[in-house]
Every structure is written in structure tokens, then in C-alpha cells.
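The complex appears here without one of its protein chains, the remainder shown in place.
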């Protein structure tokens, strides 16, 4: 009897260890099965497509993928939704040389070594008319003179305003061509701290990327055009002045600090009718409509007679260098930026001129400011100018954060520029 | 004397209720948020009870992605991993608690140390290993390692075993029972409360695991609930009602498990132990 129990014990252990081995042998079938999709026949190829989209926008990606599958029998597009964990997941899969074939991309400097340049494919493709794209967008997906991503969607940034609050205070709605002085006066009139109502919302730790439009509008910038100098740019009088516009409104209590991306964001507080104006991309537009807010959009203000400038947030699709199905991947990328697919992407703005014309988007009063801002977005963002921008940005972000919390802008930006020098080679 | 004990009782109840409110208030908000319409989500001062209960939020959130599939995957992973965790951890814990052998303390320190490894840096090599084994995009990376014992649970069970008087197994040894029989017949019944505790914890940690599924799964048909939940939150936008509704639903199974299991955790085993 004792023998039996000992045997049982050892058997248990052995079975536990062999579990690993067993499952290993069966795994090859499993992965094969998963590669083959659900019920399709043998010759199916799986194309992996990674996106950071979520919710409604994700559903759109899945529909586009389905359409591509319908047009290309024998292909299964596996939409992999990494959401917020996009970089983490992508880093792991690139590190292990098992990346998705096609993926969303915006941070080209970080991933460029593992991305396939698209120029060869584009050159050999007579059907593709690059001129139908807004040309400014390629600026955001090219590096060292090569195109690494095909524009798929984008947004510029505009000012949203709550019409009801303007009406109540009998203030006329803002118009394109307005200035920051106009802006400040309106925020002052629309603020009433005792009712927790403010003219504008400011993020305490703004993404410096989003602030570039503001800085450029005042003729400043964070980095020189050749990407080699930050001193005299990051801490120039123009840059300091631009950043101070926000911190001054905060000091005067005509603007309020709103939370970052998971906190009660400006989107939410705008929905609650507690801030009269809010600067953002196209993302919250549908949500504002759903929440039945009576709102309008307008170009961002300018500094006096200087032209207002904007920055683009662009989603491009790229192909991994290690992809085993590059031709198919390109076919997908091409379909993805075709008018047919672009029309399905309602979560951001169409990248093709023909689609915009056809859908009469420039006539839509809520959407037209986005296209006007596109024309104003011809500067190159800092992260494309220097490969160490990430490091430099660490200093810059900390400084701007401190400015928003009420500290001296000039001193902080001077220090940030000083500290960043070591990253400039 | 009696009034004193009554005052004492009232005080205890007051504290219990106060803490309960503290712990329940945010949850209450979670539930009401999940039932609100878009126009009431962001009011200030906050609206505690929505004027219209939008129960369809739950349905909409559930059908927006294949959540039934995610649920099946989560159940598979959680049940198999928890089973493995309980079986293996109890064996290992007994090994560490009741035997003296060469290198035991060193091995135990190594075991403790594995709890402290920051996953940030082992994640990519682990991914490579699973990729080599062909396990990426299968549920195996989430299940198989659990069958080799978790350091947290081993440590927890070891502490409990070390609190059990040794006289019991000496008696059994004289009766001719071998180590495994002693473990199975004497210790397992005594370990019931901590084992249930391990079950509850292991269930919760597998059920709520986000990072493992995120890194090791690719295809949506393999996703677990937490990954499904993450699909309400992209890099540039959040669907608040959806997150709250799904989070509420995800919370239910571990809560129900706990509610049912708690009386076994709190069971007084010292008596049954004497009998064994």
C-alpha cells in the first residue's frame, strides 16, 4: 500500500512536468490551427495587424480587415488590439523577432530600424496616386528621406467652445483669425470659480507634442530646424511667452487644471459644462455630440499678426522588416489607405483629398476648422528632428509641468535647455 | 458589566459600518456610472443615482466585442492555473516547512527572491522563450507555469504549516505512514483554510491578470476578459460607461467565489485536526 501511494505521488509529479512537454508537442498543431483561421481551407495566410485603437474605432479596423479578407480569398487578417499597451507589446514582439506584419505607427524614430521602407513598393505601384493625400502628412511618416508609413488617418487640433455658456454670457462665438488676447478676455468673462466654472482647461502635464502648435504660432520652437540646438529655442523669448499664456490664465483663475489621460479629463469637464473652451483633436467630437452638448469648433487663436500654427497627430500604417509576407502586407497597407477604407474610418479625419471633397467635409462647420488647421501645420515636430528627443523631452516636460503649477517659466526653461545639451551630438 | 459590553458592541458595529461605507462608496459610484446615460456621466456636483437606468449599457458593452468568447478563455485559464497553483504550491510548501535537507535555506531564499524580480526586464526574454516553444498566442504561457508553484503561495502555505504542532506527524510516522501519506492524511485537512485562501487569491490574480495575456496573446479569439476590457481604452480615448460596466461584471465571479469560500477560510480546523 505504501508503495502505491509513493507511486501515485511520483506519478503526479511526473505528469506535472510532462504537462509542459506534452503541451509543447501539441502546440505546433495549435498555432497552425490558429494561423489557419476558423474554417477556411488549407492555403490560408494570416496577416497580423496591430492597432492601438479601442472601442468604436477598433470596430472600424475590424470591418476594414473583413473587407480586405472578402476581396482576397485565402487571407485572414488577424486584428491585434494592443490598446494602451501598444508600445509594450510591440517592444516584446520586436525584441523576440516575432512582430506583427502590419502595424499602426506614429513614433517612427523609435521603431525605424525594424520598419520596412515603402518607397520601392510605391514606385512599383502604378495604381497609387500619392498626390491624392494631403502632402503635409508624409512629413510625419518619413525619416531620412524615406517613407516608412502610409497615412491612414489624422487629426489637427482646434478649440471647442460651449455655445450655451457663450449665449448665457452674451459673448459672440469666436471666429477664425481670433487672437490670444481675444481668447484671454473671453476666458476671464466666462470664469466663475465660485460656481466651479472656468473659461478654459489646461492639462498640468501637457504632452509637449501638443504644445508645439502654440509655440510655433508665436514664432518659437523647442529645437532648431536642423535638430542640433535647443539652447536659444526651447528657452527663447517666444517660447517662454507662448507657454506663459497658459500659466497666466491659470494664475488669474480664468482657466482650471484638468486631469491627464485617466483622470477626469478636459473632455469630461467640457461635457459637464464646467469649462467654456477646450483645445483638442477630433477624438472627443463624437462624444460631445452624443452627450448633446451645444458646441462649435474654431481654429486656434494667433499671437497678434503672426500666423497661427498647428500640429498634426497622424496615424500611419507600417510594415515590419521581419514580416514574412511583405507583398501581402503592402497590399493590405495599400487597401488600408484606399478611398474605400478611408471612408470607413469615421473616428478620425480622412487623409485623401478626394474623399474629403466627396463627403463635403470642408463644408461641415464642425469639421472645416480641422482642415484649415491642416494647412497651418507645415512645421516639422521636434521628435522627428533629433533621435534623442525622448531624453530631451524628459527635461522639457518636467519644466512645463512646473510652469503649469505656478513656477517661473523663464528659469525652468533655461535649466531644461541647459540639461538637454548633453543629448545633442 | 452588561452596559459596558453593549457599549463595546455598538462601537464595533459603528466601526464596521464606517469602514464598509468607505470601501463601498467608490464601488457604488462604479455601478451607477455604468448605468448612466451620456448626458449624466459628468455632472457636478455628482449625481449619485441616475435619473434613468440605462441597463442597455451592459448589453452594449458586452456585445461590442466577443466578450462571451473572452469569458470562456478567462474561465479556462483561471480554473486550470488555479488548480495547478494549489496542487503544486501545497507540495512545495510542505517540502520547505517539514524537512531539513542540505541547501534548503538557500533554495528558500532563492524562492523568496523570485518574488522580487521586476517583470519589466524578464518579460521580453520570457516572450522569446515562449516564442521558441511555440506557445505565443496560446493559453499555455498563462497556465503551465502555474503548475510549478507560485512563490507567494508557497511562502504563505509554509508559514501556516510551520505553525502546526509536529507531534501529529510523529505519531503517524510511528504508525508506519510515509511522508506523502502524512502530507495527504494529516496536513491537507489541517491546511484547508490556507488552501482555500490560496485558491481565492490565485483565482483573483489569474482572473485580473492583464500583462500576461497582453504580451502572450495575439489573436482576439484567445483574449481574456481583462484584454477585452482594455479595448475600451485606447491610446487616445476612453469609453467610461463601457469600462465601468465590464469591470463590474468582471468583479462578480471572484466576489462570489470569496463569499462562498470565506466560511471555509474562517473555519476552526484546530478541532478536526486533533481527531486526524
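Couple of notes before you dig in:
Note that the chains are named A and B in the order they appear, and that numbering of residues resets to 1 at the start of each chain.
To be clear about the criterion, contacts are C-beta pairs under 8 Å (C-beta built on N, C-alpha and C of every residue); 3 or more make two chains touch, one makes a residue touch a chain.
Rule of thumb we're sticking to: contacts and distances are computed from a predicted model.
Hidden from the displayed complex is a chain whose UniProt protein name, among "Quinol:cytochrome c oxidoreductase pentaheme cytochrome subunit", "TonB-dependent receptor", "Small RNA 2'-O-methyltransferase" or "Sugar ABC transporter permease", is "Sugar ABC transporter permease". Among A:214, A:256, A:349 or A:409, only A:256 touches the chain left out of the display. Taking the whole complex into account, subunit A touches the unshown chain at residues 1-2, 4-6, 8-10, 13, 16-17, 20, 84, 87-88, 91, 94-95, 110-114, 196, 204-205, 256-257, 259-264, 269, 272, 274, 390-391, 394, 398, 401-402, 405.
The chain not shown here touches subunit B at positions 9, 12-13, 15-16, 19-20, 22-27, 29-30, 44-46, 88, 91-92, 94-97, 99, 101, 104, 107, 109-118, 120-126, 128-129, 145, 147-149, 151-152, 154-156, 159-167, 174-181, 183-185, 193-194, 197, 200-201, 204, 208, 210, 226, 229-230, 232-233, 238, 240, 243-244, 247, 251, 254-255, 258-259, 262-263, 265-270.
The rule we apply is simple: only the chains that are shown with their structure count from here on.
Between subunit A and subunit B, the centres computed from C-alpha atoms are 35 Å apart. Across the complex, subunit B meets subunit A through its residues 38-39, 41-44, 64-65, 84, 87-88, 91, 123-124, 127-128, 131, 133-138, 140, 144, 147-148, 176-178, 180-181, 184, 210-211, 214-215, 218-222, 227, 230-240, 242.
Listing the residues of subunit A that touch subunit B in their complex gives 2, 5-6, 8-9, 12-13, 16, 19-20, 23-24, 27-28, 30-31, 34, 38, 48, 52-59, 78-86, 88-89, 91-93, 95-96, 98, 100, 196, 261-262, 264-265, 268-269, 271-272, 274, 281, 283-284, 287, 290-292, 313.
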